[in-house]
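Note that one protein chain of the assembly has been removed; the remaining protein chains are unaltered in position.
After this line comes chain A, so read on.
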Amino acid sequence: MTHFSPLFPGTTALAGLLALGASPLAAQSVSMTVEASAIPAFVAADRGFFGALEVEVSKVGYDQVQALLVAGDTDIAWMSPIETVQFVTEGSDFRYFSTAGAQNMYNGIVVRAEEADQYPDVLSLEGKQLGIPGFGTGTWASFRAFTRAFYDIEDPTEYFDVVTASSGALLALVEQGRVDAALLFSGSSAAARALPEFRTVFSFTEAMEAATGQPLVINGAVATGTWLDENPETAAAVVAGLDEATAWIEANPSAFASGGEYEQLAQDAGWLAGPETVDSVLSLIEEGKWYLSSEDYTQEWIGAIMTLLADGQFVEELPEQDAAFLAPGTLTASE
């Protein structure tokens, strides 16, 4: 279920609060702006997992999510923890506050299956043509941090022969031998994992797990520090709803297959690109590997991300951890 946000949702929410005489700790309605991969948010809204809280879930493009939070036109945005740190470094008052319903970052590098022996890992691609979806994307920024932190590659643009193309075209370019490897967004990565023509030689979350024991996610719930301070109970209700939706999705993966109740959501997220892709994604969901829950949002997880960003020289000066991440347990304590 997708709603369009009002022009000034913050004003609407405030007016609603005043009218109801409600405590500012329990806003009655909240706007949540997400991109197509935020399926737990749609399912939670559709199945009533947010309870009495009225959550307007609006779907926009990935870049627009960030823009709307910067502009103050949404209460909660669906954003990457790494990009949240970047925005905080640049002066934004953003806080990543939960991994409930966040998607594991299976984005990665794929090569042609017949060349998998030649290119078994990231380091073997030295000097080879690597297609990426853009120098300004979060995927490239994360990869840059990874190569510095885990592979001692100071400048990936010199280590690889980097070329840019739209993410949708990259998989076709790899298949046709136009580029040796490609760093892909999540939809194309899921397709590549499933198709026999490709081999995934690197994925963010698996590399992160191997190095730190913690997963890496593409997205998750982000709000401004001010909003979180004023609405901790509302934020906790949102997290609870997302957790319930994630559990429901894991128990009902067939609802996202062709002909299923939420086929359209799966279609929009790029899961139905082909039978192999949907099988791959649904089996990861069933195994509980596709989504994280709020239980994964721990001090160790945040520490692993901050260490990655420090080792990867992600920004000149990292912000304090509390400036970018809400302390784990804060929302539970306020409930």
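The rule we apply is simple: a residue touches a chain if its C-beta (ideal position, glycine included) is under 8 Å from a C-beta of that chain, and two chains touch if they have at least 3 such contacts; residues count from 1.
As a working rule, contacts and distances are computed from a predicted model.
Enquirer: As a check of understanding, state which of "Aminomethyltransferase", "Nitrite reductase", "ABC transporter permease" or "Binding-protein-dependent transport system inner membrane component" is the UniProt name of the chain not shown.
Expert: Not shown, but named in UniProt as "Binding-protein-dependent transport system inner membrane component".
Enquirer: From the listed residues A:28, A:89 or A:164, report the one that touches the chain absent from this view.
Expert: Selected residue, touching the omitted chain: A:164.
Enquirer: Which residue among A:103, A:137 or A:224 touches the omitted chain?
Expert: A:137
Enquirer: Identify the residue among A:63, A:197, A:279 or A:295 that touches the chain left out of the display.
Expert: In the complete complex, the chain left out is touched by residue A:63.
Enquirer: Against the chain that's been left off, what residues of chain A make contact? List them.
Expert: Against the missing chain, chain A presents residues 63, 66-67, 70-72, 90, 131, 134-138, 162-166, 168-169, 172-173, 176, 178-179.
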